[in-house]
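As you look at this complex, bear in mind that one protein chain is not there, while each of the others sits in place.
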Amino acid sequence: MRCIKIGEPNINSAFIPLNPTCYIRKGSEVDTPLSYYLFSHEEEHMEEGIIDKFQKQREELNRLVMEYAGQGTKRFYSLDSQAYREGALSCKTKELLGLVASFVLRCDDCIKYHIIRCFVEGVSDQELEEALLIGLVVGGTITIPHQRRAIQAWHELKQKDK
Amino acid sequence: MRCIKIGEPNINSAFIPLNPTCYIRKGSEVDTPLSYYLFSHEEEHMEEGIIDKFQKQREELNRLVMEYAGQGTKRFYSLDSQAYREGALSCKTKELLGLVASFVLRCDDCIKYHIIRCFVEGVSDQELEEALLIGLVVGGTITIPHQRRAIQAWHELKQKDK
Amino acid sequence: MRCIKIGEPNINSAFIPLNPTCYIRKGSEVDTPLSYYLFSHEEEHMEEGIIDKFQKQREELNRLVMEYAGQGTKRFYSLDSQAYREGALSCKTKELLGLVASFVLRCDDCIKYHIIRCFVEGVSDQELEEALLIGLVVGGTITIPHQRRAIQAWHELKQKDK
Amino acid sequence: MRCIKIGEPNINSAFIPLNPTCYIRKGSEVDTPLSYYLFSHEEEHMEEGIIDKFQKQREELNRLVMEYAGQGTKRFYSLDSQAYREGALSCKTKELLGLVASFVLRCDDCIKYHIIRCFVEGVSDQELEEALLIGLVVGGTITIPHQRRAIQAWHELKQKDK
Amino acid sequence: MRCIKIGEPNINSAFIPLNPTCYIRKGSEVDTPLSYYLFSHEEEHMEEGIIDKFQKQREELNRLVMEYAGQGTKRFYSLDSQAYREGALSCKTKELLGLVASFVLRCDDCIKYHIIRCFVEGVSDQELEEALLIGLVVGGTITIPHQRRAIQAWHELKQKDK
Partner (left out) sequence: MRCIKIGEPNINSAFIPLNPTCYIRKGSEVDTPLSYYLFSHEEEHMEEGIIDKFQKQREELNRLVMEYAGQGTKRFYSLDSQAYREGALSCKTKELLGLVASFVLRCDDCIKYHIIRCFVEGVSDQELEEALLIGLVVGGTITIPHQRRAIQAWHELKQKDK
């Protein structure tokens, strides 16, 4: 199973992004119990990789954002979750859409987030390559440094998953 | 059948975008005979809509671009076609990716192009809505004017198709 | 009074943008009766300017967008309204923020929209000039064509208001 | 000689862009007499092309911008002129830099402006093609609609120049 | 008093951004004596936070930029300062405009700079939240990582200020 350890169920965290069946976030509207562990505890003792570092920092800062957030900001985060839920399009397709959108807009954190989500949704190497090629062709060589870091994150996820 | 009249097979045109089964362009690499007519001749006499106007102008200017194009430019156009061909991901998914990429980068012509392609690939109203919602949420309200024009083009395609 | 005719109260319209005291939109959450007329009927017979044309097209396309809109899209539009409501910051300041954000992201329709809103909120020529200078300096000469069209719209509003 | 009629020397115009030897604008700092006519009066009676239309509209709106402009805006326009003056890099190279910058940022008006300036500076078809290829590759297919319109403007300039 | 230590008055520094009453930079045009200390020396021995690190690096690199800068670059920096000076709009409003412009254009350093300036101008938590919500809604979820870092910087400023 493709999965990633995300720590104890975190009540205060705004996002719990790694539900393996579908996109789930904990916002004002979505309260989903979360009880799976995606990587074994043993792996916790490995050298911290870019994915872990990203996840930890993101969760920490999301908590801070929520301290300052008004109703509008909370609604926006909730709407963000809603957009990626299974519908006429599958979660997998939606995550690929989110990935390519983030890729052409060149936001490394957003790319990393969707790379993780795509991995969890079972996107294959070739599917990823084809999606990123569209991003590369639409967005031009200016996206190449982001492509490098996207592949680096993808590669790390695959190494961990072995 | 969802289809759009695109005129006589045009040898000089750089793009022949509306093959209903998959994305086909006429470039240095892809030479596909094209013999279907997507709207009946009768419809030609209707008031010219935004789709027709776009298609005509695009074809005309592509011809001019090709007059000035060197090998590099031609290869780039050819690579563009290649990126959208059926592979691990379907043509339909790839067109949705191209649409959302164009949407968040806010290029009306590119959006119109992919709206047509999505229509030809059989994307449903709800699938389109969900894909554009991702674009809207990722890209923000700054994309709204493009959403309006995307829906306008989509609506025109549907009216023509009745 | 600074105001703009926006036609009969329109139940189906997603946006009713020109409330002179504060930003009001008709969405799933905000249902505000609207009973003022911002320009007299006589002015309707004047040559249609860029503002009128923009308003009409925008309203028409918003209606179409709402026909296709799912819950997510409607929530997004509603959230957009919410963000500009009087709060710790005044409506006027918020509209200036919206204007400068639209300006540096270079979206003519968004700029036009906020130019109208700034006018209604009583922004002065000098305040506008100072806000646009910040946009110009932050965003560079690439914003100049948008500055031209922003000033053109502003000038038209002022001519109508005399 | 490559040149374009730009009307009577216009004291109030912020920009006088078509000096054939070097980039000249009329701002607070640069007051250059201008006495050449770039296309004969006969051509004025031809159908108005995209270049003429662009030049006329731009000049008209620049005049309006200057009515509202404070000292900061004027300085910014003046600095813009200064950046393109002959220096360690030639005017021609600088205009190519301005063109490619405008191209990847996808501003049609800015592109048109630099296309005219490149034409006046004696850029050849092949030089233009190579510069735009760099823009195309860096900026991706999202720039293609702008490439079409850039080539259209270039082609019109060449037709007029025959 | 809200303030931040910025070291000894620095004659060579291009920017002296933290005057608590209004925006002041040391450029070719603005030479303002600066004699206040914004955090006590004691705090210098605290662990270096993101604000300190940013300020130090920025000052150091500005000095290097000025070594290479020609007249045009210097004028540009000076114009940048001018745009934020008290005028028809207050310094505070201008800094919020600069913040939101930087936010939607997604430049972390620019955001950090304006976050500091907003803090010095006495912007409240709620005002900041409302301004950033406009940025978030206009710019979309692609701005969220920048929002996180903006709030992180703001939070650090508040902790230091206690």
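Going by the order they are written in, the chains are A, B, C, D and E; count residues from 1 in each one.
Convention: contacts are C-beta pairs under 8 Å (C-beta built on N, C-alpha and C of every residue); 3 or more make two chains touch, one makes a residue touch a chain.
Quick caveat: nothing in here was measured; it's all calculated off a predicted structure.
Asks: Name every shown chain in contact with the chain that has been left out of the document.
Replies: Hidden chain contacts in the full assembly come out as A, B, C, D, E.
Asks: With the full complex in mind, choose from D:I51, D:V65, D:L96 or D:A153 the residue touching the hidden chain.
Replies: D:L96
Asks: Touching the absent chain in the whole complex: find that residue among B:I50, B:L64 or B:L79.
Replies: B:L79
Asks: By the contact criterion defined above, which parts of chain C meet the unshown chain? Give residue numbers in ascending order.
Replies: Per the touch rule, chain C residues meeting the hidden chain are 104, 136-143.
Asks: List the chain D residues touching the unshown chain?
Replies: The list for chain D reads 79-80, 83-84, 87-89, 93-94, 96-98, 100-105, 110, 124, 126-127, 129-131, 133-139.
Asks: Tell me, which residues in chain E touch the chain that this view leaves out?
Replies: That gives, for chain E, the contact residues 58, 61-62, 64-65, 68-70, 72-73, 76, 80, 101-102, 105, 107-110.
We take it that only the chains that are shown with their structure count from here on.
Asks: Going by the touch criterion stated earlier, list every chain that contacts chain B and also contacts chain D.
Replies: A, C, E
Asks: Per the centroid of Cα atoms for each chain, what is the distance between chain C and chain E, given in Å?
Replies: From the centre of chain C to the centre of chain E is 30 Å.
Asks: Distance from the CA centroid of chain A to that of chain C, rounded to the nearest Å?
Replies: 35
Asks: Of all residues in chain D, which are in touch with two or more distinct other chains?
Replies: In chain D, the residues touching two or more other chains are 72, 76, 136-137, 141-142.
Asks: Indicate which of the five shapes (line, ring, star, complete, other) describes how the chains touch one another.
Replies: Complete.
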